[in-house]
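Structure first, then comments.
All protein chains but one are shown in place.
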Amino acid sequence: MTASILFFVLASVAIAAALGMLISRNPVNSALWLILNLFCVAGLYLTVNAEFIAVIQVLVYAGAIMVLFLFVIMLLNLSVLPDLKRIEWRRIIAFIMGMGLLAMLMFIVANTLDMVPDPVTLQVAAETGSATSLAKVLFTQYAMPLEVIGILLLAATIGAVVIAKKKPV
Amino acid sequence: MNLAWYWTALIAFVIVNFLLISASVLVYAERKVSGYMQNRPGPNRVGPFGFLQPFADVVKLVFKENIVPALANPFVHSLAPMMMVVIAMTAGALIPFAHNVVIADMDVSVLVLLALTSISVYGVTLAGWSSNSKYSLLGGLRSSAQMISYELSMGLSVLSVVLIASSLSLTEIVTDQAGGWGILGWNVFRNPIGAILFIVTAFAETNRAPFDLPEAEQELVGGYHTEYSGMKFGMFFLAEYVNFFIASFVIVTLFFGGYMLPFESLILAQWPALAGSIPLMIMQIGTVIIKAGFFAYVFIWVRWTLPRFKYQQLMTLGWKYLLPIALVNAMLVAVGVMIFS
Partner (left out) sequence: MLSDFIPFFIQLGIAVGLSFTLLKAAALIGPKRDNVIKMTSYESGMDPIGSARERYSVKFYLVAMIFIVFDVEIVFLYPWAVSFDEFIAAGAGPGVMAVVLFFVIILAIGLVYDIKKGGLEFD
C-alpha cells in the first residue's frame, strides 16, 4: 500500500522534473532537473525492492554521467536560451491527451494479444533484483554479452581520446 | 535495529548533533595541533585553553552578511553548500557505532556510501559554476576532476573489501573481521594494499591536504568557495570537517575492525557474559570513536606536514599509479579468496 502511494508520488515528481528539464531555459538548471528525475527513478526502483539497482542508478547516472553533462555544459559555455515566447497550452493538453489515448490503445492491443507481462510479487522482485542473483546470470549465462560490453566501453575510451586529441601526439 | 520511526528520528538527531559538535572539536584540534607543530600556542583566548573558539566562530559567522555576487545564480549558489552539508551529515547514518547500533542498516550500505561520495562532486562543481567568478569556476572544475579520478581507486579498494566479506553491508563487513587471532582478522592485515589505497583516496575525496588543490590559495584564492561568505562559507567549512571525520569512521569500519574492541574475541572467550550487554556496547562506541579520532588526527597531522601536490602530479598519481594498483590489487584479492576458501 505504502509502496504504491510512493510509486505514484515519485512517478509524478519524476514526470514533473522531466518537464522542468525540457522547459528550463538555463542548461545548468536543466541538468539539475534531470538529476532530480534520476533520483526519483532510483526511488521507483526502491519501491519494488530492487535496492541494488536503485543505488547503482544513483551511482552511475547521477554520480557519473550527469557530472559529464555538467562538465560539457561548462566546457561549451552554453548560454541561457531565450525565453519561450508563449506556452501553447492547447497544444500541450492535446499532446497529453493524445499520448493517454495511445497508451490506452496500446494496452488494449497488448492485452488482447496476451503480451502484458504477469505482475511480479515484491518477494520475487526482491530476489531477482539483488546483487547476488544478478551475478548468477551475468557471469555465467550472459558472460559473452558482458565481454561485449567491455569492448564497447573500450571503444568509448579510445573514441574519447581520439576525438579530444585532434593533433597527432 | 527495528525501532519506531520517532526513536530513529531521535537517534538520527543525536548523531547529527554529535557530528556538529565533533566538527567544532576538530576545528579546535586542527588549530591547536597546527599551532604546536609550528611552535606557537594556537587559539587560547576564548574559554579555557581557547576551547570555545570554534563556537565563537560559529556565532560570528551567523552574524555576518551573506553576499551573493550580482552575476551569480542565487538558487544554485545556496544549493551547493546545502548539498555539501546534507551529504556529509547523511553519511553518518550508515556508520555502525556498536553491535546493532546503526541508524540505517541496509544490505547495500557500502554502495550507498559510494553513491553519496559521487554526488558530493555536485556541491563543488555547482559552487564553482554558480559564483560566476574565474577562480571559483577553475577551482570547482579542478576539484571535481580530482574527486572523480580518485573515486575509481576508492571504488576498487572497497571492491576488494567486499570480495573478502562477500557482503555489501557495512555491519557484515565489520562482523566479518572478527575472525583470526586477536586483531589479525582486521582487513588491514588481510588486504594491506587496499587499506593504503583507501586512506589515500579518502584524503583526495575529502579535499584535504596534500590534495587540497581546489583551495590552493596561491593560484586560485579560495577555489570554489571564493565567492562565499558568512554562514554559507561556514557550511562548506562544516562539511569539510564532518566529511573527514566520517571518512575516518569509514576507514575504521572497512579496515580496522570497526566498533570491535582489539582482541574482542579473546575478551569474550574470557567473560562470555559480556556478549550483547550494555557495557560492551558502550565500550564498542568508545572504541570506534577513539579509532576514528586517531584517523582524524592523522588527517590533521598530514595536512600540516606534507606540501600540496601540483595538479599534474595529482592526476598522474590518480590515473597512472593508484588506478592500475587498485585494479591489480582487486584481482589479487580475488585470487586470494579463491585459494583460501
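Per-chain numbering from 1; labels A and B assigned in written order.
Here is the rule we go by: contacts are C-beta pairs under 8 Å (C-beta built on N, C-alpha and C of every residue); 3 or more make two chains touch, one makes a residue touch a chain.
All of these numbers come straight from a predicted model, not from anything done at the bench.
Undergrad: Over the full complex, note down every shown chain the hidden chain is touching.
TA: Missing chain, whole complex, touching shown chains: A, B.
Undergrad: With respect to the chain omitted from the figure, which of B:145, B:247 or B:296 is a touching residue?
TA: B:145
Undergrad: Please identify, in ascending order, the residues of chain B that touch the omitted chain?
TA: 5, 8-9, 12-13, 15-16, 20, 61-72, 78, 81-82, 85-86, 89-90, 92-94, 103-107, 111-112, 118, 131-138, 141, 145, 148-149, 151-152, 155-156, 159-160, 162-163, 166-168, 221, 226-227, 230-232, 234-235, 311-312, 315-316, 319-320, 323-324, 327, 330-331, 334-335, 337-338, 341
Undergrad: Spell out, residue by residue, where the missing chain touches chain A.
TA: Where chain A meets the chain not shown: residues 2-3, 6, 46-47, 49, 51-52, 56, 59-60, 63-65, 67-68, 71-72, 74-77, 79, 126, 131-132, 134-136, 138-140, 143, 146-147, 149-151, 153-154, 156-158, 160-161, 164-165, 169.
The rule we apply is simple: only the chains that are shown with their structure count from here on.
Undergrad: State, to the nearest whole Å, the distance from the C-alpha centre of chain A to the C-alpha centre of chain B.
TA: The answer is 30 Å.
Undergrad: State the interface residues of chain B toward chain A in the complex, per the touch definition above.
TA: Interface residues on the chain B side: 73, 76, 79, 106-108, 111-112, 114-115, 117-119, 121-122, 125-126, 129-130, 137, 141, 144, 148, 168.
Undergrad: Could you please specify the touching residues of chain A with respect to chain B in the complex?
TA: The touching residues are 26, 28-29, 32, 35, 51-52, 55-56, 58-59, 62-64, 66-67, 70-71, 74, 130-131.
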